[in-house]
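Encoded as structure tokens, the structure appears first; notes follow it.
Every protein chain of the complex appears in place save one, which is left out.
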Amino acid sequence: MNKAYRTSITTHVNGRLYVYGYDLVDLAQETSFAKSIYLILKGNMPDKNSEKMINSMLTIAIDHGVEPPSTVAARNVYSGGSPLQAAVAAGILALGEYHGGAIETAMENFKKYLNLGTKVMLNDFNQSGKRIAGYGHKIYETDPRTQKLVSLAKKFGFLGKYVKFALSVEDVLSKGGKKLPLNIDGIFAALLLEMGFNPKVGKGFFIIARTPGLVAHIIEESLREKPFRRLTEKDVEYDGPRPRK
Amino acid sequence: MNKAYRTSITTHVNGRLYVYGYDLVDLAQETSFAKSIYLILKGNMPDKNSEKMINSMLTIAIDHGVEPPSTVAARNVYSGGSPLQAAVAAGILALGEYHGGAIETAMENFKKYLNLGTKVMLNDFNQSGKRIAGYGHKIYETDPRTQKLVSLAKKFGFLGKYVKFALSVEDVLSKGGKKLPLNIDGIFAALLLEMGFNPKVGKGFFIIARTPGLVAHIIEESLREKPFRRLTEKDVEYDGPRPRK
Amino acid sequence: MNKAYRTSITTHVNGRLYVYGYDLVDLAQETSFAKSIYLILKGNMPDKNSEKMINSMLTIAIDHGVEPPSTVAARNVYSGGSPLQAAVAAGILALGEYHGGAIETAMENFKKYLNLGTKVMLNDFNQSGKRIAGYGHKIYETDPRTQKLVSLAKKFGFLGKYVKFALSVEDVLSKGGKKLPLNIDGIFAALLLEMGFNPKVGKGFFIIARTPGLVAHIIEESLREKPFRRLTEKDVEYDGPRPRK
Partner (left out) sequence: MNKAYRTSITTHVNGRLYVYGYDLVDLAQETSFAKSIYLILKGNMPDKNSEKMINSMLTIAIDHGVEPPSTVAARNVYSGGSPLQAAVAAGILALGEYHGGAIETAMENFKKYLNLGTKVMLNDFNQSGKRIAGYGHKIYETDPRTQKLVSLAKKFGFLGKYVKFALSVEDVLSKGGKKLPLNIDGIFAALLLEMGFNPKVGKGFFIIARTPGLVAHIIEESLREKPFRRLTEKDVEYDGPRPRK
């Protein structure tokens, strides 16, 4: 008979915990958190350069200020009087298709079009009218985070076929005139593919990176703000029906 | 051997679904949603007046505009590109201690102090320095929703000991000068006790009432707004350390 | 200058609250919760038959026992020591594509293929290989909830073009032999279209209906179970790497 849950990640043997076969307690002595994240998402240990690359990626996405919808959602939930875990959860819920969620889609596109080439890719997107995941940014014309990650990729040996392909798409996209830069979602996608991650990992990787930032904002909310945020007249425009019977 | 889950709410018998013993399909023919809500929260059918009272309470709390933190959280989560259920969940997460959550606490207080009297109650709260759940409102000096519910309670036969006690606490609280009105949490608490609900039901009742409002706001967000809300400079003040090495 | 939030749902005028122009406090006196739900999702008042239809639909979906993933998620979240609103949110988060989420898709399909006909519809789905939203059930060969709603639709005047189309699709689908019944998602979709709702409302309607059931299960968990559910050896099969260095 089959059991209800199957897993290949973690097991208990004689009161000890093993993650993909590694004793977690032994591991804790000699590892970095980044290394453990790599292990649990991929099932094997990173080499030194992968660990460095991962550390840089996770750091660069750790926060983006109060402004994005995830931080606003997290602070408002805390403000209603719910505990920290509820506010973190709300922040993570905002990490959807337009907020970190493009990484998975970009990974799938890069895998699909790597051999077909940029011409076929852009043609397909022109025909479907869809936006190409991983390009463009509301604020940045050139995303300094992307530039740094590309230079680190070179240093650590990850400027391979996927990063090159991602950059060649950026070149073609920007020929028209308006700059459509490879954004942080796009470079994350290319780098995760270089390291052999499954596209399914894409969004999860961003969530892991951003969670400490959300936690920090919620703690700040708890220490500095009064309960119950409320929008005021200057924030809200009503354009519905007038009072009626 | 004990099974992992026990329930006395709903069961399947011969391919039919029974809620507290009532065939749900039969029930659907002759019930109102309010009646079914009462049944599932209490385990028995309401009489006609309880059904009316519940209908009024659920309606009066169905929405409070874009302004509260629950609506803001819900809209921001949707804005990040997550599906409707994620946005509803975020809205509900904001319904904490300061946002509907006082109902349960107020129910417990009213039960505890009904026989001890207002004097003991206010004395205890003065000593502990805690706010009394169910009194005071940021906007209203007299909450018109409370007044309506009190008049309906009279009409439907629920102006009993708990509502009277809740009103007598309001009287004493307002003697000093500054009005501390019985708010919607407080009158909900008193009315739910009149109908014999467990205090645990308090917060859940408010969540049920407010969910349609949250859904409506999220659908409006989906039909009228562009993705990815972002606060701007005029919303955010930074007072942390200056750039450093 | 544009304000950050726009809404046509609810506004405050002179300290009173108006939903689509109706004074919420006046409304509370004479309405049913189902009527208010209709109003807030659609922007106008239901007639008597729509109100009855809505009451039946909301009731019939109010709970489906402990078994579905939404209830399990809700109970486990409460079991970790988080408050009721967090557990309700977790339950709602499980209401995804396979759990109530088919209503919106089915609504869009019915709208699209109503004039094209069942033949074109089934042809398209055969070619794409996708499942047709709103048909088939893991447990029921004929869903008694669907049958009841169809008979009520007849009684209340909603056996119109969408319900007829939905039933004709069921007929064609079941010709092959294996019964693929119109399920509760499918009949909800057809009925919501009969009443003129936007497909976006589909999933939200189901969430509203199911929330009281989730609340009831969480209160039961709080009153009857010890904290911290934990799966045991008999529930979990490990098939990952053996202990290694």
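Should a chain be cited, it is by its letter among A, B and C, assigned in written order, with residues numbered from 1 in that chain.
The working rule: a residue touches a chain if its C-beta (ideal position, glycine included) is under 8 Å from a C-beta of that chain, and two chains touch if they have at least 3 such contacts.
Remember, it's a predicted structure, so these values are computed and weren't measured experimentally.
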| The chain left out touches which of the shown chains? | A, B, C
| Which of these touches the unseen chain: B:Pro68, B:Pro83 or B:Gly134? | B:Pro83
| query | Thinking of the whole complex, not just what is shown, which of C:Gly43, C:Gly65 or C:Pro241 touches the missing chain? | reply | C:Gly65
| Residue of A:Ile132, A:Leu152 or A:Val236 touching the missing chain in the full complex | A:Leu152
| said: Considering the whole complex, not just the chains shown, which residues of chain A touch the missing one? | reply: 4-12, 15-17, 19, 24-25, 27-29, 31-37, 40-41, 54-60, 62-66, 72, 75, 83-86, 88-90, 92-93, 95-96, 101, 139-140, 144-145, 148-149, 152, 198, 200-201, 203-205, 207-209, 211-213, 215-220, 222-225, 229, 235
| Positions on chain B contacted by the hidden chain, ascending | 2-11, 13, 18, 20-23, 43, 82-83, 85-86, 89, 93, 231, 234-244
| field | Contact footprint on chain C, counting only the chain that is left out | value | 65-70, 72-73, 76-77, 79-83, 86-87, 89-90, 93-99, 101, 138, 227-232, 235-236
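Heads up, the rule we're going with is that only the chains that are shown with their structure count from here on.
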| task | Could you tell me which chain lies farthest from chain B when each chain's centre is the average position of its Cα atoms? | result | A
| task | Note whether the interface between chain A and chain B is symmetric in residue numbering, meaning over half of all numbers used appear on both sides, and answer same or different. | result | same
| What whole-number Å value describes the gap between the mean CA coordinates of chain A and chain C? | 30
| request: Between chain B and chain C, tell me the centre distance in angstrom, where each centre is the average of that chain's C-alpha atoms. | output: 22
| Which chain A residues reach two or more other chains? | 82-83, 86, 89, 93, 231, 235-236
